[in-house]
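Sharing a structure below in structure tokens format, with a few things to ask.
Removed: one protein chain of the complex. Kept in place: all other protein chains.
We call the chains A, B and C, going by the order they appear; numbering starts again at 1 in every chain.
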Amino acid sequence: MQRMRALRKTSPDKAEIQQVPVPEPAADQVLLQVSAAALCGTDLHIYRWNAWARGAGIQLPRIMGHECCGEVVAVGENVFGLAIGDKVAVETHLPCGQCLQCRIGEQHICNNLKLFSIHTDGCFAEYTTVPEICARKIPQEISSRVGAIMEPLGTALRSVLESKVAGATVLVTGCGPIGLFAVASASTLGASRILASDVSAPRLEIAGRMGAHRILDPGREDPVEAVLAETGGYGADVVIEASGSITAIQQAFRCLRKGGRVALVGLPSMPLELEIGKAVVFKEAKIIGIHGRTMFDTWTRMENLLVSGKLDVLPAITHVLPLDRWQEGFDLALSGTACKVVFEP
Amino acid sequence: MQRMRALRKTSPDKAEIQQVPVPEPAADQVLLQVSAAALCGTDLHIYRWNAWARGAGIQLPRIMGHECCGEVVAVGENVFGLAIGDKVAVETHLPCGQCLQCRIGEQHICNNLKLFSIHTDGCFAEYTTVPEICARKIPQEISSRVGAIMEPLGTALRSVLESKVAGATVLVTGCGPIGLFAVASASTLGASRILASDVSAPRLEIAGRMGAHRILDPGREDPVEAVLAETGGYGADVVIEASGSITAIQQAFRCLRKGGRVALVGLPSMPLELEIGKAVVFKEAKIIGIHGRTMFDTWTRMENLLVSGKLDVLPAITHVLPLDRWQEGFDLALSGTACKVVFEP
Amino acid sequence: MQRMRALRKTSPDKAEIQQVPVPEPAADQVLLQVSAAALCGTDLHIYRWNAWARGAGIQLPRIMGHECCGEVVAVGENVFGLAIGDKVAVETHLPCGQCLQCRIGEQHICNNLKLFSIHTDGCFAEYTTVPEICARKIPQEISSRVGAIMEPLGTALRSVLESKVAGATVLVTGCGPIGLFAVASASTLGASRILASDVSAPRLEIAGRMGAHRILDPGREDPVEAVLAETGGYGADVVIEASGSITAIQQAFRCLRKGGRVALVGLPSMPLELEIGKAVVFKEAKIIGIHGRTMFDTWTRMENLLVSGKLDVLPAITHVLPLDRWQEGFDLALSGTACKVVFEP
Partner (left out) sequence: MQRMRALRKTSPDKAEIQQVPVPEPAADQVLLQVSAAALCGTDLHIYRWNAWARGAGIQLPRIMGHECCGEVVAVGENVFGLAIGDKVAVETHLPCGQCLQCRIGEQHICNNLKLFSIHTDGCFAEYTTVPEICARKIPQEISSRVGAIMEPLGTALRSVLESKVAGATVLVTGCGPIGLFAVASASTLGASRILASDVSAPRLEIAGRMGAHRILDPGREDPVEAVLAETGGYGADVVIEASGSITAIQQAFRCLRKGGRVALVGLPSMPLELEIGKAVVFKEAKIIGIHGRTMFDTWTRMENLLVSGKLDVLPAITHVLPLDRWQEGFDLALSGTACKVVFEP
């Protein structure tokens, strides 16, 4: 039996590179040789084994990592749409295929949704297996590094696609990877003015390079006043909330114009307190929660934009490391120094 | 100068019928002889002069009432679209005509919105004046009593129009007039299953007559369990929230299926506490605040449905009284005995 | 090998009941025992072997019929979502699962679309096989007769779902089965006024029973004048074109109001000649071609409406016959006497 290196969370207080068997693809799965895998906030939660991770139903040991790009090296017997040699990016939402949502074109929010690397082993490894439906073939023009971040990019792009940003003023709250990808997507899709807020100066600097016209540090100025001043007192047409901060979300609604649109992507760790009348009803705010990419309309548009060069996400990838230096990558991300960290196994 | 009877809020603790001058229409206004006027929850707030009323910027004395139907008896010099004798219902949102929202087809949420009877004198009187743009001509087939409730009916109808209810399961939380109108509208627009919740048995009984297939008293059964049981565990496709109750809103999100739609119409008196992740993001809930009727697409569809007889709202009008018996109407409404009370001057 | 009776088109000038082997389901197929099957215009084309049929790539002999309801009696080895005993209706669009359209939620217009009974054997037989994805499980409350017409009903319902009919005036041109189903669907979904046109008095009579407020025989009155008179000179908000008649389509555009919506469902046998400026551009007409049901949002809403009793389609089923009397059914349909004919094997 062939073996491979894999970063496993082995116990609440430990994660390490181990030698494990290369998995075999089930009938409806493909085996991927991982060419690049990106670090996500979720991985940090699991690494630290915080409250969320403890409650997520993760069975240890578990191979970490879910954002990845790889090459198909073996296929299950019922796989007909992919072949050995195909380059793929991984869709991390594993749908059941049978529920109401799966049947009406909403399989990305399957009622029995499983998540890659939470309910299955992940991709911080030399090889990984995914169901055929979650292995998105991508063209060779897309580099492995970019392929590895298509999953979070797709989430950000979708939040923008749902928000009618053409010729509109867009506020992006939170400039982690998702927020930065939202800035880039809004710029590509014709937002006329993009405001980006974060408490980290380096992230704001990257936001400026990715298309933000105005950066806002809520630690240095009042973001509500700033947005109102920038919009003639009306407020932003669109808010993409990618911070998960309760304060930022509350402020975001105050920054929104009457009739504006809000995409909620960030995940707060506490309940939000909101005055529904002022924040939503009188404004007739339109709010949408975004948990993933449509399968696969979002992917198709994303791929087209990447291939055509209209969407450039490289500034957000601040570090590329061999998987053996995973500890360094995790530390960079936890300290807030890094934005997107990509591992190459 | 001609005089008329009018119900005026004269001081924080007093409201009474007084003789006042019949108002003169300004250049862009029409003078209406009121044929019917309906009592709204807002009138009760003003009557009781509660915290909301005290903060709403109402200058006393003020003629109360904003939902009404009447006949044009005089027109200002710049009025070209209405003539003496026209039957009209009143749109209570008075737009400025100059702001961003007014210019992009969202004048019902004008950035400088004035409200009839809050910022101007209202319609619990023999005569009232409104800007031409807020005097919606209606056909004679629509009775004055129905004309008087088109404003709240339009709010309810719009919440349904925005929610794609055709062939869907709709939960209406709160069976006051707006909730009941939402039940009727959802039934007319093809909701396949309508669940209605309220703590008042008489209101639930009316909901059943207006199209609800299943009524729910949260005081007698757990509404979340009931809705999940009725929907095979998925939750409702659509929630129309018309109660303004914090508990009801929190439960509403738990009653919603993944991918479901929520229209927030009710106005809570306290902040809402909500777990955004579970309630909105993972579900990809689509939420819209509804503060009024589009001017005048909603009105046009509503009028067509009323004239054709496809929308029947009479069961919600539980009391019709002469204006002189206003105190009785207010008491009925405050006690929860009445649903919609209509006054005829 | 078990044998069954099946109506086969055996040569250009012949169709007959024959004894043939009961088919075996492939790995991804189910075997259905047909409980009811409905006659469609397409079957008449194949029966008469007209120009369309000759060019459709049909290999003879071929078991005819595509609209059906049945019970699962065997499943292929890769079928996981259906079980023996399930009641199903058949979706007749067989998608490839691999093309662009299949991947972005438009598999009903698959780029490599195969059609049940055109590219495969059909359902005018005791048994038939269909891919699992095309076997839609339906509840027992839906009768087999209604299950057999869900395919054309879904096409009609979708044309209405795409046309925003709530509170609108809808003109349905052509009162064959699809047109009648569109009348019923428009009525259920809240059209405030439905006008239906056809040259057949019996079909118009059924249209009246299914919800049309005004019926129009273009042989007896000018339909354009009539529609304009009924709509205050504006024209209809929506046209559902189900006749396939060139003249009717040309008139339909003249009957449409500025800003109106047109669903084109009927299939003309000749090219349409249209003045694009007047008919489309100046009116800003919104036109959509409808070739099928979304898989499976349309089906889900349809099923809900049928189960709840809000959508009644029985008046359109004018004849139910045993399959052995197929010739009688075909003759009734060809003569225009029948509307929908259902066979029970």
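In the analysis below, a contact is a pair of C-beta atoms (placed from the backbone, for glycine too) under 8 Å apart; a residue touches a chain by one contact, two chains touch by 3 or more.
No experiment lies behind these values; they were computed from the predicted model shown.
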| item | value |
| --- | --- |
| From B:71, B:205, B:297 or B:328, residue that would touch the chain that is not displayed | B:297 |
| Hidden partner chain, touching residue among A:48, A:193, A:209 or A:325 | A:193 |
| Option from A:166, A:270 or A:334 whose C-beta touches the chain left out | A:166 |
| Candidates C:264, C:295, C:316 or C:338 - the one touching the absent chain | C:264 |
| Contact set of chain B toward the excluded chain (per top definition) | 78, 80-81, 97-98, 100, 103-105, 294, 296-297, 300 |
| Residues of chain C (touch criterion as defined above) contacting the omitted chain | 99-101, 104, 106, 109-111, 234, 249, 257-259, 264-268, 271-277, 280-292 |
| On chain A, residues whose C-beta touches the chain left out of the figure | 161, 166-169, 188-190, 192-193, 213, 300-305, 307-308, 310 |
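Rule of thumb we're sticking to: only the chains that are shown with their structure count from here on.
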| item | value |
| --- | --- |
| Computed distance of Cα centres, chain B from chain A, in Å | 41 |
| Chain C residues counted as touching two or more neighbouring chains | 300 |
